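What follows is chain A.
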Amino acid sequence: MADPRPHGSTAVTAAGGTATAPALLEVEDLTSSYGPVRALDGVTLSARAGRITAVLGANGAGKTTLLRTISGLVRSSSGRVLLGGEDITAAPVEAMVGKGMAHVPEGRGVIAELTVDENLRVGALFRGKVGRDEFDRIYDLFPRIAERRDQPAHVLSGGERQMLVIGRALLAKPRILLLDEPSLGLAPRIVAQIFGLLRQLVDTEGLSVLLVEQNARSALSVADVGVVLNLGRVVVTDSARTLMDDEDLRHAYLGF
Partner candidate 1 sequence: ACGGGSDDGGGGGGGDAGGANEASDIGITEDSIKLGAHFPLTGVAAPGYSEIPTGAQAYYDYVNDAGGVNGRQIEYIYRDDAYNPTNTSQVVNQLVLEDEVFAIVGGLGTPTHSAVLDFLNSEGVPDLFVSSGSLLWGEDPETNPYTFGWQTDYESEGKIIGQYIADEFPDAKVGLFLQDDDFGEDGESGIREYIDDQIVAAERYTPGNTQIGPQIAALQAAGADFVVGFNVPSYTALSQLAALQLGYDPQWFYSNVGSDPTLVGSLLNNFSQGKVTDASVLDGTLTTDYLPTVDEPDNPWVQLFQEVWDASGQEGELTNYRIYGMAQAYTTVQALQAAGQNPTRDGLVEAIETAGGDWEGPVLAPFRYSADSHMGTSGMSISRITGTSTEEVLPVQLTDIGDAEITESDTEAATPPESGIPDEEPVD
Partner candidate 2 sequence: MAGGRGTRGKGAVGPLAQPSPTAGSTATGPRPAAPTAPTSRLEMTGISVAFGGVTALSDVSLVVEPGQVHGLIGPNGAGKTTLFNVACGLVRPSAGEMVWRGRPVRRLRPHQLAGLGISRTLQGVGLFAGMTVLENVMVGAHRHARAGFASALLALPRSDADERALRARATAALADLGAERYAGRYPGGLPYPVQKRVALARALVSEPDLLLLDEPASGLGEDEMHELGELIRTLSGRMSVLLVEHHMDLVMRVCDRITVLDSGRQISAGTPAEVQADPAVTEAYLGDDVDVAADAAALSATEGGRHHG
């Protein structure tokens, strides 16, 4: 029941293919700080095209900061971020989505004052004209928010907000999706649904995902590659399967 992974075998095949897939997003020696606090300390990792890369680690390990630095919300003090070979370290935040990178921030980034539908429309703004049918498909995916489409987003429940932001990110049709704790506050069924959906999109559409999760077990069950952060440093990078099987490592860093 606790394993939302739809296809037990996916990880194996994906992990097997890791070595050959091209790196879509590369992070090199990234360091960033909040005042005196160094939250990222020389992080190097890469997310390959058509793969789900899970970033794991205890609370405060720097996972959120990593995603925020990649998308430019936090400016790094050193290091580089490359997207499809292009250096985007200094690119403005608002340019990222146009380059094919969608970031779903931690903590339900809905725009509370706008309606559900307007929230989605904002997500599609940069693409110019977007057909109504694309919106309808997001609503089909998350019927709960469809019922609320003309209400201001602040009336949504915690989980409904999470659905809205994920749906909004999908509407951007990104090449790579940065997800910060997407399962937060979601019912197990929805978590399973979303992870399954991600797997599907990755497998069939070549989407790439950089997934930050607190819930290491379910994250590893869907991911191809796992990266473990500790105190702002990468301590392990390996295939999800290997990480799952390595009991010492799991105990040391992932708490299960």
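Assume contacts are C-beta pairs under 8 Å (C-beta built on N, C-alpha and C of every residue); 3 or more make two chains touch, one makes a residue touch a chain; residues count from 1.
With respect to how the candidates were assembled, all candidates are chains of the complex that A comes from, given by their letters.
All of these numbers come straight from a predicted model, not from anything done at the bench.
Note on this complex: chain A touches candidate 2; the remaining options among 1 or 2 do not touch it here. Listing the residues of chain A that touch candidate 2 in their complex gives 1-2, 4, 6, 34, 37, 58-60, 84, 100, 107, 133-134, 137-138, 140-141, 144, 147-148, 151, 155-160, 162-163, 170, 173-175, 181, 184-193, 196-197, 199-201, 204-207, 214-217, 254-256.
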